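Please read the structure below before turning to the comments.
We show some of the complex, not the whole, and keep each chain where it was.
Per-chain numbering from 1; labels A and B assigned in written order.
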Amino acid sequence: MAQMNMVQAINDALRLEMKRDDRVVLLGEDVGKVGGVFRVTAGLYDEFGEDRVIDTPLSEGGIIGAAIGMSIYGLRPVPEIQFSDFIFPAYDQIVSELAKYRYRSGGEYPCPMVIRTPVGGGIRGGHYHSQSPEAQFIHVAGLKVVCPATPADAKGLLLSSIRDNDPILFFEPKRVYRAAKGEVPEGDYTVPIGQAKIVRPGEQVTVVAYGAMLYEALDAANKAAGQGIDCEVIDLRTLWPLDIDTVIGSVKKTGRVVVVHEAPRSCGLASEIVTLINEKAFLHLEAPPKRVTGFDTPFPYTLENEYLPLSHRIVPAIVETARY
Amino acid sequence: MTTDVHATAATARSTSQRKPEDVLADDVVRVLSPDGTLIGEDPGLTDEEVVLLYRAMLRTRLVDERAVLLQRQGRIGFHIGSLGEEATVLGTAFALRESDWMFPCYREFGGALFRGMPLQRYFDNLFGNANDVAKGRQMPDHWSYRDKRLGSVSSPIGTQMTQAMGVAWAAKLRGDPLVAIVYFGDGATSSNEFHNALNFAGVYRTANVFVCRNNGWAISVPTERQTASDTFAQKGVAYGVPGVRCDGNDVFAVVRATRAAVARAAAGEGPTLIEALTYRLSGHSTSDDPSRYRPEAEVDPWQALDPLRRLRLFLQDRIGWSDADQARIEAEVQEELKRVIDVAEKTSAPPLTSLFDDVYADLPWHLREQQEELALGPRAPKGH
């Protein structure tokens, strides 16, 4: 085990898989010599050469369209979108093509690939370097969506993702790229897609979170404990298809739930989770499920910390839910 | 509002920019004149090859006509064909090597059949039946056939261009000496994808042949509204990609231009953009009524430039192709059509559960639940 931050853990996973599988190629803006604007691909250009770590022209649609072709041909492309805010020029290739390729060809053309992209706020990025667009992909059938919160999960989920046979959006919570540190197993190490993790067992309120907000949820749970409320905190890890059993199991136990995410509230993932809980654990609910999320505004610059669903906003939600 | 600035455009608008005389321009590759005589360097095909090509073009047209008929009879829901554009579709397909990939737009079923896609498979798609490889999930004329390296047809305009570039790029990274040809219309040159595909192809010198079927129209929008560039071929200049024009109703010209582009790509010299000057004789699809936006008078001169007629005249001259020869092939194709349509039509609809297959490699819990929900629930009323 080595102590790593999330950037290092992802870098480690990429290096490992590129060594193991020569079909893996990285492509994107600035992923080559400079190693990505967050330095996630640092060193890989030197190690694997410019045919496997490829700087591209400035076009996300071109990157994903090319990656689809590569995948069809049998490579395992891992395109990077520099910020998830800039994924929209590629949205048509992703939702109209990538997501539907296997289906529309009756399985002749599966299109496995992992689209890596930094997500979320916390770096004072304003409107366009802070967004969390996961719901815009979850709603689209055919895509899987992953978002690790810890370095070890980042490595393990990325390796699983590259080996998976479906297209995957791999969202990297950039607020904790360097802040999240931890032990990361060396060598080959996978975390299965589709499994959430109970990171803090508890009895009274279920708190569902993922990515950078997991730490806020944990912090809030600790603070709630100070008020005598015992929270169970779930790290979703895979956002879609989500680990319904873990979520429902917990809610059946606690009867109370708070769902946290940075993305805007309306039609966000929290609304799906609340609805699934209604459908599968209605009679267990002892309080209305609560959402603590980004607001339905563009992501702001100066007031970023007021926008984000940080611990100070999660605590009252937990308390209110517990006391309902 | 001022309108004066548009005055000339408004006048020009009633006809397409694709005029028959365009092919007479100096830079247009031409081999076979409309009356079937050679006027340029022929691509050196044997008589057998020419007959093969002619037969494929004829088969394409007969299949096309039958599909339109089936649609009119309400037996299939839709068809989009290649009437008048057969020389472009078949000439390019002919010039391709078996190891090459072909990424269709939506009018290239003729090329796919030529490369070996079974006619039955095509009609299973048109009928959207249980034997359709895609389980009737897509509209008619949206097929795929990986065995013969034929891509998957989708509706969004242009997306296949960027993907075909990615395939050629991957092949190059792998050291595989193959070429990916990709088809698109004049309208598609306005899409994001044209820009991305050509730009990346130029930068990475991918082995692509980009075939623009300039058929004069994008549904009701004439080519002059698509772009202010004089030709589509010259768009290559923006990407360091050579552009070539050929008479798209002249199958020999198409073969020559395509062969040169394939050879260039295979030699590692990079992509070529081919603009094939042809004309969409029919409506855009069976859903379209072209009389609303183009006068029959515009279409008339194009009838005389019909690519099949032209090649038949050539064959008459060259090998004494007779009416009996013609009739024999037609009969063969009709026979074949009867057989496959019969089977396709009798085949049942895809099973309910197939609705949920192939969304992912494995069925996740939520789709398993939805599959069950559908299976246990009441059946939908038939038809519309």
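Here is the rule we go by: contacts are C-beta pairs under 8 Å (C-beta built on N, C-alpha and C of every residue); 3 or more make two chains touch, one makes a residue touch a chain.
Since the model is a prediction, treat every value here as computed from it, not as a measurement.
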Chain composition of the complete assembly in this structure file: A x2, B x2
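Criterion: only the chains that are shown with their structure count from here on.
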Whole-Å gap between the CA centroids of chain A and chain B: 40
Chain B - residues contacting chain A, complex: 132-135, 137-138, 142, 144-146, 151-152, 154, 156, 159, 161-171, 173-174, 180, 192-193, 195-197, 199-200, 203, 357-361, 364-366
Residues of chain A touching chain B in the complex: 25, 51-52, 56-57, 59, 61-62, 65-75, 89, 92-93, 96-97, 100-110, 141-142, 144, 164-166, 194, 241, 244
